[in-house]
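Note that this complex is displayed minus one protein chain, with the remaining chains in position.
This part shows chain A:
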Amino acid sequence: MTFWEYLGYRHQQLLADAYQHASAVFQCMVLATAIGVLVGVVTYRSDWAGNLATTATSTILTIPSLAMIGLLIPVVGLGVPPTVIALTLYGLLPIVRNAIVGLRGVDPALVDAARGIGMSGPMRLLRVELPLAWPPILTGIRVSTQMLMGIAAIAAYASGPGLGNEIFRGLASLGSKNALNQVLAGTLGIIILALLFDAAYVLIGRLTIPRGIRV
């Protein structure tokens, strides 16, 4: 069976897997973005808190993904929970770091001006600091997404959803007729998804970054 024949034969299963893969990554990204920006907002004003947040999230990233998921299985069981937890944790670092860098990078004179014209703290954050820090934050989200695309494949190890199942199935039956096709289909699927997501981010950037600060 050639690769194309394989695709034609299994396309329904592949599309379902791809959809689940994308959906898992998307949902975990929403979660990671919310948590990451929140952590950034809470910690950027203080030197040590900001450094602590960055160090903590980069420590998480150094844990091999297979080990992380393996460690989560006894705690939260198989399937979706370990996948979501692992992906969200991995997704944090670029977002937290870029949020802190972005928020700290806002011109102090502008913050001063915002205070001077009578903006309250939350208002300053929402109307001035976050919009100005948004381009680097969005970059962080983009990097995070690319990373999670790959890591999400590992989630199949914990019976999680997604294209990883395709890859693991192929690896488990190496030597059989369709093993290579399975691995190839899973891998290519992930690459295509990653490119689609990236294109979406370019569009989001166009729509959400104000014209006045677009480069």
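Definition applied: a contact is a pair of C-beta atoms (placed from the backbone, for glycine too) under 8 Å apart; a residue touches a chain by one contact, two chains touch by 3 or more; residues count from 1.
Following the convention adopted for this analysis, contacts and distances are computed from a predicted model.
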Practice problem: Determine which name in "Oligopeptide transport ATP-binding protein OppD", "Protein ImuB", "ABC-type quaternary amine transporter" or "Cation:proton antiporter" the UniProt entry assigns to the undisplayed chain of the complex. | Solution: "ABC-type quaternary amine transporter"
Quiz item: Just one of A:Gln13, A:Ser120 or A:Ser173 touches the chain that is missing; which is it?
Solution: A:Ser120
Quiz prompt | Selected from A:Val30, A:Leu52 or A:Leu110 as touching the chain missing from the view | solution = A:Leu110
Exercise. Considering the whole complex rather than only what is displayed, give the residues of chain A touching the chain that is not shown.
Key: 109-110, 112-120, 123, 127-128, 131-132, 210-213
